[in-house]
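Only one protein chain is missing; all other protein chains are in place.
This part shows chain A:
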Amino acid sequence: MESLIEKNGKGRIKISQPNSGQLKFRMLMIGTAIFTVAGFFLLDYSGLELWPAIIGTLENLKTMFLQPQLNQVNFGSAMYQVLVTLSLAFLSTILGAVISLFLAFGAAVNLSRPWISRVIKGFITVIRAVPTVLWVLIFAIAAGLGAVAAVIGMLFHSVAYLVKAYSEAFEEIDEGKIEALRATGSGYPHILFQVVVPQTKSFLIAWTFLRFEINFGVAVAMGAAAGAGGIGYELFMSSSFYYDMNEVGMITYMILIVAVILELVANKLKSAA
């Protein structure tokens, strides 16, 4: 018995034995910490005067958030632009959700063949590895810089994200429920739409809505970066073109309010499903 018990360096009794995975994880964490600290010393700080920079930033923030007001656009057209951004996010989410649902059936290992699952998962990993802005610029070659390229680019990332989320939800399904339907003589489509979808419906809705929230944020950025229009473009204009901090503040508040409303709706939807 005594010989089976291991002790650590201080002579205390060990209660667990780290396996190779845990050891690797520990090495990874230590490595990350070292690089983070080293990174601070490697940055170029020349020309940066810390105190004036901090005070200048705080002043800008004060102007933005304590004195918000619209100057270049009126309230009505700003609201309309918010609506445009929401529509961009909505379109890319809905299209993405439909495509993802079918791809996720193929990607879930318990519903598909191993090679199909591997092909789809590999494909979406490649899509995810390329940033959304790059996808938008790639499609801008064919579609021109604007809303169409932005929606297609966002669609790509939505699909990559949702396929992963959906297929992981599908893989959690109890194998017995699928077996039970197979035993009744049901075919593959019956199993998908009578067991898999109803059983994971609340997950599907929650993930889709989360992606909608993300897409709203991305759509704001795309308005600025890819000329997709919407409130993002107004934000870009007032900050970079007019340098109007009051308007930047007002637009930020508008985006924030929409985001909060989306969050509240998401919670309601999830509990209702």
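Side notes on the structure shown:
Heads up, the rule we're going with is that a contact is a pair of C-beta atoms (placed from the backbone, for glycine too) under 8 Å apart; a residue touches a chain by one contact, two chains touch by 3 or more; residues count from 1.
As a working rule, contacts and distances are computed from a predicted model.
Set against the options "Aminomethyltransferase", "Ion-translocating oxidoreductase complex subunit D", "Phosphonate transport system ATP-binding protein" or "Formate dehydrogenase subunit alpha", the UniProt name belonging to the omitted chain is "Phosphonate transport system ATP-binding protein". Of the listed positions A:R26, A:R113 or A:H190, the one in contact with the omitted chain in the full complex is A:H190. Residue-wise, the contact with the chain that is not shown comes from A:K201, picked out of A:K14, A:K62, A:K201 or A:K268. The missing chain, though absent from the display, is touched by one residue of A:L181, A:I214 or A:A266; that residue is A:L181. Although one chain is not displayed, chain A still touches it through residues 174, 176-177, 179-187, 189-190, 192-195, 198-199, 201-202.
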